[in-house]
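Here we show just some of the chains, and they stay where they sit in the whole.
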Amino acid sequence: MKKKTRSKAEKKMRNYRKKSGLPPGSLVYTGSAEGETKLRLISFDKDSVTQSEKGNIREMAGQIAPGRNNWLSVTGLNDTEQIRLIGEQFGIHPLLLEDALNTDSFPKIEDTSDTLFISLKMLSWKNENRSIASEQISFILGKDFILSFEERPNELFERERQRLLNGPEKTREKGPDFLAYILIDQIIDNYFLVLGEIEDRIEETEMDLLNDSDEVTPLQMMHLKKQLIMFRKFIYPLRDAVRKLQRDDSALIDRKTLRYVNDLYDHLQNIIQNLESFRDITTGLMDLYSNSLSNRLNSIMKTLTVIGAIFIPLTFIAGIYGMNFANMPELNHPLAYPAVLVFMLLIAIAMIIWMKRKKWF
Amino acid sequence: MKKKTRSKAEKKMRNYRKKSGLPPGSLVYTGSAEGETKLRLISFDKDSVTQSEKGNIREMAGQIAPGRNNWLSVTGLNDTEQIRLIGEQFGIHPLLLEDALNTDSFPKIEDTSDTLFISLKMLSWKNENRSIASEQISFILGKDFILSFEERPNELFERERQRLLNGPEKTREKGPDFLAYILIDQIIDNYFLVLGEIEDRIEETEMDLLNDSDEVTPLQMMHLKKQLIMFRKFIYPLRDAVRKLQRDDSALIDRKTLRYVNDLYDHLQNIIQNLESFRDITTGLMDLYSNSLSNRLNSIMKTLTVIGAIFIPLTFIAGIYGMNFANMPELNHPLAYPAVLVFMLLIAIAMIIWMKRKKWF
Amino acid sequence: MKKKTRSKAEKKMRNYRKKSGLPPGSLVYTGSAEGETKLRLISFDKDSVTQSEKGNIREMAGQIAPGRNNWLSVTGLNDTEQIRLIGEQFGIHPLLLEDALNTDSFPKIEDTSDTLFISLKMLSWKNENRSIASEQISFILGKDFILSFEERPNELFERERQRLLNGPEKTREKGPDFLAYILIDQIIDNYFLVLGEIEDRIEETEMDLLNDSDEVTPLQMMHLKKQLIMFRKFIYPLRDAVRKLQRDDSALIDRKTLRYVNDLYDHLQNIIQNLESFRDITTGLMDLYSNSLSNRLNSIMKTLTVIGAIFIPLTFIAGIYGMNFANMPELNHPLAYPAVLVFMLLIAIAMIIWMKRKKWF
Amino acid sequence: MKKKTRSKAEKKMRNYRKKSGLPPGSLVYTGSAEGETKLRLISFDKDSVTQSEKGNIREMAGQIAPGRNNWLSVTGLNDTEQIRLIGEQFGIHPLLLEDALNTDSFPKIEDTSDTLFISLKMLSWKNENRSIASEQISFILGKDFILSFEERPNELFERERQRLLNGPEKTREKGPDFLAYILIDQIIDNYFLVLGEIEDRIEETEMDLLNDSDEVTPLQMMHLKKQLIMFRKFIYPLRDAVRKLQRDDSALIDRKTLRYVNDLYDHLQNIIQNLESFRDITTGLMDLYSNSLSNRLNSIMKTLTVIGAIFIPLTFIAGIYGMNFANMPELNHPLAYPAVLVFMLLIAIAMIIWMKRKKWF
């Protein structure tokens, strides 16, 4: 058990050790995904499109067509040397590449004069452990290229690639900035799916609480709350970054694309509003659960008290007549026994009426 | 049960699937209202007014009078092709139409140079399930036209239409911006009604708590709280959008109308202040409920303790004299029995006095 | 009961109906004060002062002296026609008059180029129901006039009027802006009195909690909290409005008067700081009350447990020797009875010592 | 009791009455300090220093040396006429003097073009009632003078005066702005002492909670919390005022002194950070206390339940064999009695094992 819980600090320590002793800008992949690094280049303009997959940027370099739009997709981030070479090829600042590989970092957008760096998290809902899984995806945008870095091969962008390759001419008209928008829009669309899953979990929990089901445990609620916290942790920085992008008027983003950026911003705001609502509702559920515990305790104690209030006095009376004093004249009266029984009954009835009035049952 | 709670994620998934594979700006209606799309055009200026209802924008196109004020009201959003054609007719950016049809989005105002897009929620109180129902209403404002998009036919704007058609000349003097203000004002007036309903629910709950009524359940309070959360979710973005409108000085809003925009803003601020108060009060009610539970538990346990404290010792004494030892000299004393009874009475009285002093009853 | 709680929504509905069907700027008084509308005009400059009371603005119109300072005080807002005429006389925008009559609105200051509209709440403490009562007071300030609108006749401004009429020349030197400041300052001074009353209530509650008095009920605290919420609801918008006034540099406010506006702002900030403190303290009192409930429960349960722990085992022992087995040799031993009594005593003493160590009493 | 708690509103009312009927700018001392008003003037420049104490500003007027730095220290604020005269002598706006005398006001800094008004609270810790005591101290800064207003004679500034009178030449080189800084720095240094006292109280409380000491009462924690609230109430406005001073670039503050103002600001930020931490910790302590109450209740109820679970069934068994049925064959078996005793023992052991497993003791 201890072993497991130690792992976070150990992992951080390991990453730290991996990196320490190296100057800033050194490339270390801090994620856990394995698998080799694959490159795929799509070069397109209005008139034509070409695609090539190579394992090596040197072989690919010749195919990068200046003046056309080049989308170099990098999948798997273990081969840091390869990634360094890609950076050199496109003239990327090493710090940006470092950020693309550092999966512990938060979403951000950095605008240097000649490139725009965007990193964000792709979130997905894992039903097996009812948790959000995250993967870091980064984009580096230049005048005539877009680099995308993914930790693992994803289905996510497949459709866009197919459309680029086979779709109508119109889809190839726009530049890398619009392509970046399309890809990010896919990722944010996924956020809505995760949001929907969380909403379902919340409603299930509420329903269970309503039915006083034993399935609800505070640990489950806590787990749900942690998913919300994690979601928030990734989405707030992204929202702020997009807002900055809206305002700063980057040279790399076309005026027309900016309208789409506004759209992204609205989507993110929408998600955040929903997250805040969920947070309030989850807090409310916690209160509800506490109250349901109190209610149960009340009901348990009422039962004990009702039984105690009826039988403890009666037992005492029975005890009285169980005493062995020589001189207890009433014991010999022939009607004493039924009289006592009736008396006991009257006491019990009085108790019950009194408790009914107090609305105890 | 599961089936029902699954539906949110499924619905989102469905909408997502409907939309995915389509480029941005594709028109998909994400709401649940059925019924065909109806168009109604009111063309007016100071001197005259004409109205026509057609099912088809092509037939209607000829009646749109440039230079006059044209109010095209679209009711029912299922016929997305029709809506695309309307967009073309008036030169609306596809993203705006997409927003008008996407009922999952939040209120917003978007100012492109030649159109002003406004979307907001019409809220109404449904007494049957004590919930707020929402419907999305969008406006697109141009120099000489206003398009309104409603999910379902509404009584809400009926009065305004009648006034335009039959009212005094003065009502037709002002442009589409003022008409938009009038319509939005109607919607916001409705918010006050919903606010009043919520206030009533809160007061009912408070009254029930005061009367220690069993009708109050924490789930009801939670439900109320969720209505507040939902209300807030829709009103904050609207307030922010109106504030932006106040500041940005849109070319489509007349200086004179701007004063009315200020008025809208004040109304929204007023609503928000009330919502925040309600939120605080609802939190207070939750605390009140918790305390009332604790109070009840105290009262229950007091009863048990009072009874226990009196009778448990007495029962013990009775038990003593119920023992069968051969040599218990006091058993034979003729006054022993009444003496023990008196002793028991004294103990009971002492207990009662002691507990009275502790203010237990 | 239901009837009463229904009234808020009904009232809002009624006001809404009163107003609906009317264009914006229609004058409807939404308050509950009855009594006829009275006008009183004080015309003053450095050298002289005249006062006239009429029931009708038309008769009064001749006495409004342009160039001199005119204070038209309107008391009772039921005669909306009269108020419309006043608006016409002074050239007031109908929306401002609407705001002056709409008592559901929140404090605000609106600066049109030629008039300054100020509306705020006069608060007073009603001892009979320990609540804050509010009345709306509005001012419209022009170059040479100030209109004041009060729902009911107030003593509040009596002193200022007397000073204007009978005071030294100096008091008549300054313009309507300074007069407005003086009147608002009176209202804000009243806020401090209300603040003091609330502080007293808080201290009473604290004292009662300290004495474990039964007088404290969570409903009382809730009521107190609601007074704070209500106070805040009125004072925050006012503070914001005054801040805007400080910044916007209205043409209607003399540079010298601006310093007094700063003073108002400081007073409001002071009140807000106090309200926030009260809010924190009230929350603390709620916690205190909860804890006192828990403490009482603990003390109740301790009593039951102490009694139970002592007597339940002893009763069992007595029960043993109350059994009717034929062969219970110890029953016949002559010292058995006193030995058992001593044994019981020892058990009781041991229990008491053990519980003393646990600090149960 | 009532009498005492009434006093706050009464005091406010009294101050209000004292002031009401007077125009703004009227001087009323609202504090409670008694004692006559004393004046002390220190006139200094680089080369020389003179000191004089008079009871009357008229006599002192001649000694105020224009061009030199004059520090007029006013101790005791009851003689408002004297203070009015001082204001006239130095050309101070009456509103500023009113603020200096109004001890109900909050810290503020007001920059008129020719004077800088600073008012703040001197805080000190009173061990006898474990409370913060506050006294208002105000400064009015001019080109060549500084006026200081203290409610009571203080040791606080004694050292500075001695240094001015007897210290090295260097201390007299700087102007009134630097002197003001030095004096305010003394006051803020005191804040750190109060902070330290509060920290001690918090640690004591924590220690007591750890030792489950009965000394901790929620009322004590509440009292501590109120001290924090009071502290915050005074320090936030001061921080804001100092920030404004930093930004506004007053003509009365030398560039070189401004760096010291930054230092003050840092000190205040430091204090606020600490206060916020204390606030969080105090909230945590409250939670801790609640939990310790619950823990105790659990432990109490466990005791009762353990005893009940063991003896209630046994007592029932004893009761069975205490019944007087004629036909109870087992009663006559010679081994029945020991067999029942063993049976009882086994039940008790089984109960104890079961409860041990549940970790009840």
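Worth a mention:
Going in written order, the chains are labelled A, B, C and D, and every chain counts its residues from 1.
The definition used in the following text is that contacts are C-beta pairs under 8 Å (C-beta built on N, C-alpha and C of every residue); 3 or more make two chains touch, one makes a residue touch a chain.
The structure displayed is predicted, hence computed values, not measured ones.
Here 4 copies are displayed; the structure file describes the full homo-oligomeric complex as 5 copies.
What we mean here is this: only the chains that are shown with their structure count from here on.
Looking at chain C and chain D, not one chain touches each of them. For the self-contact between chain A and chain B, the two sides draw on mostly distinct residue numbers; the shared fraction is below half. Remark: rotation between chain A and chain C after Cα superposition is 145° (nearest 5).
Here the spacing of chain A and chain B, counted between their Cα centres, is 26 Å.
Chain B and chain D have Cα centroids lying 42 Å from one another.
Annotation for chain D: residues touching 2 or more other chains are 322.
A linear topology is adopted by the chain contact network, the touching chains following one after another without closure. Under the touch rule stated earlier, the contacting chain pairs are A-B, B-C, C-D. Partner chain D is touched in their complex by these residues of chain C: 159, 163, 171, 181-182, 185, 189, 192-193, 195-197, 199-200, 203-204, 206-207, 209-210, 259-260, 262-263, 266, 269-270, 273-274, 277, 280-281, 284-285, 287-288, 290-292, 294-295, 297-298, 301-302, 304-305, 308-309, 312-313, 315-316, 319-320, 322-328, 358-360. In the complex of the two chains, the chain B residues touching chain A come out as 1-2, 5-6, 8-9, 11-13, 16, 19-21, 23-24, 93, 95, 99, 104-106, 108, 110, 112, 214, 218-219, 222, 225-226, 229-230, 232-233, 236-237, 286, 289-290, 293-294, 296-297, 299-301, 303-304, 307-308, 311-312, 314-315, 318-319, 321-324, 328, 331-337, 340-341.
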